[in-house]
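Every protein chain except one is present and positioned as in the full complex.
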Amino acid sequence: MIREGLILKIDCPDRAGLVAKIAGYVSEHEGNLVEFNQFTDAVRSRFFARLEIDTSGLKVETDEFVRGFGTLGRLLEAQWHFRRLPYRMRTAVLVTKTDHCLNEILWRAQLCELPVEITSIIGNRDDCRLIAEQAGIPFHHVEIGEDKEEGFRAIDRLLTKQAVELVVLARFMQVVPGWLCAAYKGRMINIHHSFLPAFVGANPYRKAFERGVKLIGATCHYVTEDLDAGPIIDQEVERVQHYHSVHDLIRLGRDCERSALAKGIRYHVHERIILDNHRAIVFPD
Amino acid sequence: MIREGLILKIDCPDRAGLVAKIAGYVSEHEGNLVEFNQFTDAVRSRFFARLEIDTSGLKVETDEFVRGFGTLGRLLEAQWHFRRLPYRMRTAVLVTKTDHCLNEILWRAQLCELPVEITSIIGNRDDCRLIAEQAGIPFHHVEIGEDKEEGFRAIDRLLTKQAVELVVLARFMQVVPGWLCAAYKGRMINIHHSFLPAFVGANPYRKAFERGVKLIGATCHYVTEDLDAGPIIDQEVERVQHYHSVHDLIRLGRDCERSALAKGIRYHVHERIILDNHRAIVFPD
Amino acid sequence: MIREGLILKIDCPDRAGLVAKIAGYVSEHEGNLVEFNQFTDAVRSRFFARLEIDTSGLKVETDEFVRGFGTLGRLLEAQWHFRRLPYRMRTAVLVTKTDHCLNEILWRAQLCELPVEITSIIGNRDDCRLIAEQAGIPFHHVEIGEDKEEGFRAIDRLLTKQAVELVVLARFMQVVPGWLCAAYKGRMINIHHSFLPAFVGANPYRKAFERGVKLIGATCHYVTEDLDAGPIIDQEVERVQHYHSVHDLIRLGRDCERSALAKGIRYHVHERIILDNHRAIVFPD
Partner (left out) sequence: MIREGLILKIDCPDRAGLVAKIAGYVSEHEGNLVEFNQFTDAVRSRFFARLEIDTSGLKVETDEFVRGFGTLGRLLEAQWHFRRLPYRMRTAVLVTKTDHCLNEILWRAQLCELPVEITSIIGNRDDCRLIAEQAGIPFHHVEIGEDKEEGFRAIDRLLTKQAVELVVLARFMQVVPGWLCAAYKGRMINIHHSFLPAFVGANPYRKAFERGVKLIGATCHYVTEDLDAGPIIDQEVERVQHYHSVHDLIRLGRDCERSALAKGIRYHVHERIILDNHRAIVFPD
């Protein structure tokens, strides 16, 4: 991936000449197309693309280049989104008790594998405070009590105040209310500890154990108002045997969860995902 | 695995000294224990084991050795099963239209990877006749028409007449009636073209496509009266991308189906599976 | 993939505006770009692309469109290659004794997973004759005796006479002489039964067993004059345990071999591979 420049994501009704037109716009302004990914959904006749543009040779200001694209975009009846590099996405991580997913995110952020700026860690329990503090990140304990709405309004205020672009539910064990899902549509990522759509809801490892499956999994997906039904970004599985207890499944599943969540966040912050209704188009790196 | 000798599968309530007692019986009679697998289900306090016994040095007749085990078996309140090697399990394969699973079975049987004697191939359509004939195996076309029972009674008569020990549903696209499932309990293996319990029933690849999953799979399981709910023997998965159509999923899924079914049959005919209610204990090789 | 139209593969020195120019050429002539894959090797500053073009709306004859591209291609100092669809690639399969890879190819060709026309099966032993005949494909037994060159000249004559575009070594257990490798450069595919570059040469499963590896593999690659050193197309692995004998490794490895070879051929005949010296750029489907 380029370190400086622009990422453009675009989707529009399919028609002949789209690649030529879009790449032509970049070329006319002497941008250099470094990576180009495209997908045409033949069934729905819709075009999706992601471009990485080296802007060092642009003959106009980057802002003007971005603004100027609007004419073409509107002509194509497109939805589009530019991201200027370098950037680090402002991200809040919501947790409850277990810390393996949080740990993974912190470690990868530190390594610069994930270009995020973690604005805060928000827990409905206090368990992850120490980890947050050791990483030098503010921790907020927001209890979700009898009146759940109250707790979520407090969380919402924190997210707004911190100008968060991405919310990661890193084994956050509360159902997020519909209004908050809607507010962060396409910007709230969850890790579910099963191979969706198998074992929706609570205690998936117990259910997996009882069903006697031979593979367990984890699913990273966008959160929507329908529980565990949002667009899937990544899924990971691990083989299990008859001698594995529920406790073993939980242990083995942690590795699936860490891996799927890390990939999901990576694709999102690198702007490698375009949502096509309930499906996630992912151009992996 | 040994080529000549005995396989013993046994399960009984757990108690101290079981391994010593069972291995002791073998040792007393100068059998040689070549492979020993054991599993104790701590939750249900039940013991499961599989033994491969080289009988070349037995100081009694093999039949007497087998018969004599009854005293110990009854003492332990065990269920047990001896299989004399070498053997080839009499197997009928039920098919409909697609032949990839059938092909896989025939190929592995020919290579002696699967010690089966395929007594016949039974199709509710005529599509697989040529393959059967090229392999030199009798093919029966049994139509499943309006009165489904009639068709299944015809199939049942064939199975009985051929003294079939194992029935393999190799993409057989009909729901087997409860009475036939019951008659072949623990001896009828199906391949379902999804990662169960996701996408039970018809058209799982279409459902998987619509859900936007990132992994598809296949599940080999014993058939019970509850559709797609029997004990799981093996599951295989394949990664898919947004650009894969339903047709692609069907193509990629074929490889999962072939692989899962072949493993499932292998474990069964090598007596490597002990059923523990709705779970399959598999000692893989 | 499209069923009718053109595939264009192209590579050239990287410069700004390449995508716009190439897609522009298609667009000008009212071709419709259905799939576009691109890769820029930043280290070597070289551009690689593959285009699928729906030609049903072309305003010129397809031949003229192809011919006309030459002007642009030369300007870009490119290498390019057009393939007209539908087509089936004329393919010869070379075998020795084992038939699992051959079987796999025949089965996938029959299913139309692999758009190949198998012109003949050539064996340096007679073992695979029956399979060839059952599939209705000519079988040639060409002995490779004391004077190996003589045998290979006979094979070469067959390939030439049959106007073969692709040669598949499906567990062909002879070292192909350099002059024949050179003649089919980029058009001869081999399956090696190890995870290259580990265990080059003969008896890789025995070497793997002796080294005590925990994963075995198979590698599908283009054949070059250096034994087992050609560009790698696909690699598959399978987990093994301490209890697996060399014989078990051979058995488990067959599945890797079949899978890797089938993928390799698929990518080649669908024109999804561009060779970049000793590396294979693969745009998978």
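In order of appearance the chains are A, B and C, and numbering begins at 1 in each one.
We adopt the following convention: contacts are C-beta pairs under 8 Å (C-beta built on N, C-alpha and C of every residue); 3 or more make two chains touch, one makes a residue touch a chain.
Computed from a predicted model, the values in this text were never measured in an experiment.
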Kindly state which of the options B:Ala23, B:Ala154, B:Ala229 or B:Leu252 is in contact with the chain not pictured.
B:Ala23
Looking at C:Asn190, C:Gln235 or C:Ser259, which makes contact with the chain not pictured?
C:Gln235
Of the candidates A:Glu113, A:Asp126, A:Glu210 or A:Asp226, the residue in contact with the absent chain is A:Glu113
List the chain A residues touching the unshown chain?
100, 103, 107, 111, 113, 134, 243, 248, 251, 255, 259, 285
Absent chain, residues of chain B that touch it:
16-21, 23-24, 26-28, 30-36, 38, 40, 42, 57
Spell out the interface residues on chain C facing the chain that's missing from view.
39, 42-43, 195-199, 211-215, 217, 231-235, 237, 241-243, 245, 276, 278-282
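Everything below uses one rule, namely that only the chains that are shown with their structure count from here on.
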List the interface residue numbers of chain B and of chain C, divide the shared ones by all numbers used, and answer same when the ratio is over half, different when under half.
same
Using CA atom averages as chain centres, what separation in Å is found between chain B and chain C?
36
Touching two or more other chains, which residues of chain A qualify?
42
